[in-house]
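Shown below is the structure under consideration.
Only a single protein chain was left out; the remaining protein chains are all shown in position.
For reference, chains read A, B and C in written order, and residue numbers begin at 1 within each chain.
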Amino acid sequence: MLSQQKRIDIAKRIAAEFEDGQIINLGVGIPTLIPDYIEGKDVYLHSENGLLGMGPTPEEEFINMDLISASKKPVTLNTGASIFDSSDSFLMIRGGHVDVAVLGALQVDETGEVANWAVPGQNILGVGGAMDLVSGAKKIIIATLHTSKDDTPKLLEELTYPSSGARKVDMVVTEHAAFEFKEGKMFLREILSDISMEALKDITPANYEVAIEKLINT
Amino acid sequence: MLSQQKRIDIAKRIAAEFEDGQIINLGVGIPTLIPDYIEGKDVYLHSENGLLGMGPTPEEEFINMDLISASKKPVTLNTGASIFDSSDSFLMIRGGHVDVAVLGALQVDETGEVANWAVPGQNILGVGGAMDLVSGAKKIIIATLHTSKDDTPKLLEELTYPSSGARKVDMVVTEHAAFEFKEGKMFLREILSDISMEALKDITPANYEVAIEKLINT
Amino acid sequence: MKKLAQIEDVVKLIKDGDQLLVGGFGLSGSPLSLIDEIAASGKKDLTVVSNNLGEKGKGLGKLLVAGNLKKAIGSYFTTNADAVNAWSKGELEIELVPQGTLAEAVRCGGAGIAGFYTKTALGTKLAEGKHHMTFDDGEYILEKAIKGDVALVKALKADTLGNLVYDQSGRNFNPAMATAANLVIAEVDEIVEAGEIKPEEIVTPHMFVDYVVITKYVKQGGKYVEPAEAN
Partner (left out) sequence: MKKLAQIEDVVKLIKDGDQLLVGGFGLSGSPLSLIDEIAASGKKDLTVVSNNLGEKGKGLGKLLVAGNLKKAIGSYFTTNADAVNAWSKGELEIELVPQGTLAEAVRCGGAGIAGFYTKTALGTKLAEGKHHMTFDDGEYILEKAIKGDVALVKALKADTLGNLVYDQSGRNFNPAMATAANLVIAEVDEIVEAGEIKPEEIVTPHMFVDYVVITKYVKQGGKYVEPAEAN
C-alpha cells in the first residue's frame, strides 16, 4: 500500500469518529487530509490563528493570504463562521472548548503521553500550538503512520523524544489499528488493515490490552 | 457657598487639568459633574462597563438602557467611540491605558494613599471598579470636598478607613485647594477659595509642604 | 434551529447548589426571563456570580426575594437594599471582588488559566490571605479563576448556529461569562439566519453556546418591560 493511501485511510477512520456539532482542530500532516472526508457531518473547523468554521480551499481568484489556516494555506469561511484574535483563539483551545484535536505524533507511549514537537539532537525551534492543544482539547486523537520511514516503531513503552505535555491522549489511529487510552492504559480496539495480531505486536513495543470493540459504526 | 457650587468648582478645576488626546475615566460623585466643563477639549471618556468615547445624556426619546455609563445613567456615543466587554475594559484600566482617573474619596492620607470604598463599622458590600482604577490608571486625581458633612477632616496623617490600594494618588482637588503628591510627600500647590493659609491648615491634619505653583494655566 | 429551547426546559437543567455566572451590569444586559423562571422554580442554595444582584426586586434581585440564593460573588451590592439586609441577617453570603478582578477571573475560568497576578487590591482588606508574589515591578497578589456550572447571558441576537452579538454596553460581562461554564444559555431578542451576522462582528462564537431562548421581555422606551406592562 502506498504511503499516501495509508494516510488517507487514517484520515477517513478519524473523520468517522466525529459527531454532529463538534468543534474540531486539525493539526499539520495527516490531519490536513481529514476535511475531504467529513462531508455531510455538521462539524466546525477551528484554526489557531483565529477562525471557527473554516471551509475548503478557494479558487485561485478568491485567494486572500489574510484568510489562511494554521498551516498557512488559503481557506474560505463557511456560513456562520467567526473571526477572532490569537488570545481568544487559544482561550478556546486551552479552556477546553475544542471538542476534538487531531494531531500528528513522533511517538506515543503506552500511557498515552505524546511527543510531537522535537527530536533529540536536532534543533528545537518550533512548538507552535502543539502543547496548547495537548493541554486543552477535550479529546485528543493522534493520527500517525504506525512506524517511521525507517520502520522505527512510534508506539513505545516510554517516550525517547521530548514530551508535548503531561496530559494523555485519548486515541491513536494508524494504518493498522485504532488504540484507545483509558486511565493510563492502552487498549487495541480495532484492526484496520490485513495485519495479523502477531505482526502488529511486533511493530508495537507499547504494551496494550487486546479489547477489540468497534468504537463507532464506521 | 452652597455645597453644589463647591462641587462644581472642584469639577471645573479638574477639567482644566486635562490635555488633548487623553483617555479619562470619571468615577461617581463629583467626577460625574466634569463632562459639562470639558467642552473644546479633545478628551475621550472611558466607562468601566465597556465604552470609550462616551457622549452627553440623550434626549428622552433616544434613551437605551443598554447604552449606559458606569453610574448606570443613559449616555450617547461620540463619533469614533467603541464598545467592548468588561474584561477588555479592565485590561485598559489595569494595564495603564487610561491616562487620568478622577475618583471621589472618603479619606486621603499625606502619602497619597486613598480610602474610597468602605467605612469601618458599616456594611462593606460594594467596591466596584475603585481598586482597579487606583491600581491601574496612569494618573489619579481625587475630587472631594475638603471635609465631610459633619466637618470631619478628610485629608489626614493616616487613613482610619480601609485603604483602596497601595498605589498613591497624584493629586487632590477640594473646594479650597489643590495638592500634589510626589514620592510619598504632599505639596500644597494652589489655593482655590478665599481661605487663609492658617484656616486651611486647621482643617487639614495631613502634613503638607506649601509650594504654591500653579500647576497649569486654568 | 438545533439550540433553540424553551425557558422552562433549560431552567430545569439547573440543579440546587449550582454556581451560576450571570451576565449584566445592573439590569443592562441581564437575562431577565431566565431569572424570572429560576425565581419561580424554587431552586435552592444557588451561588450567583454577577457584578451586582440586580436592583431591589428586579433582575437578580428577584432570586433574593424568592429565596434561591446561598451566596453572591460580585463587585457591588450596595445598590440593592435586600442584599444588604439579607447579608446583615446572615441569610446571604457575600464575596466582594473588584470589578476588574471579577471580569478577568471569569475570563481565566474560560481560558484554562487557574490564576493570575494583579496589583488591584494590593494593600487592602480584599487581599488578606491571598498569595503574594514579587515580580520585576513590585508586589502582586494571586487571584483565582472563577467558573460556573451554568452561565446565563443576554444577547441582542443569535444566529441559527448560536453565534451572539450584544446591544451596545449590554455586552459588559456577558462574553466572558459565556466562556466559563459547563452549560451556557443565551437569552436573546431575536434569531437571525446563520450568515446574517458577519464573521468579524460575531462577539461570542457558537462554540460557547449550548442553548438559545427567546426573551419574554419587550423593549419599550429603551428599557425591557414584561409584555403585560407593555403598551
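To be clear about the criterion, a residue touches a chain if its C-beta (ideal position, glycine included) is under 8 Å from a C-beta of that chain, and two chains touch if they have at least 3 such contacts.
The model shown is predicted, which means the values in this text are computed figures rather than measured ones.
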In the full complex, displayed partners of the excluded chain: A, B, C
Touch with the omitted chain, as defined above, among A:79, A:147 or A:163: A:163
Candidate in contact with the missing chain, chosen from A:7, A:94 or A:189: A:94
Hidden partner chain, touching residue among C:43, C:119 or C:206: C:119
Listed residues B:16, B:63, B:77 or B:159, member touching the removed chain: B:77
Interface residues of chain A (partner: the chain not displayed): 47-51, 62-68, 72, 74, 77, 83-87, 89-91, 93-94, 113, 118, 123-132, 134-136, 162-167
Touch residues of chain B, complete complex, unshown partner: 21, 23, 44, 46, 52-53, 77, 79-84, 90-98, 135-136
Chain C residues touching the omitted chain (full complex): 104, 108, 111-120, 133, 135, 137, 140, 144, 165, 168, 199-201, 203
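In this text, only the chains that are shown with their structure count from here on.
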Result of counting contacting C-beta pairs for A-C and B-C, higher pair: B-C
Approximate Å spacing (C-alpha centroids) for the pair chain A, chain B: 54
Where chain A touches two or more other chains, by residue: none
Residues within chain C bordering two or more other chains: 107
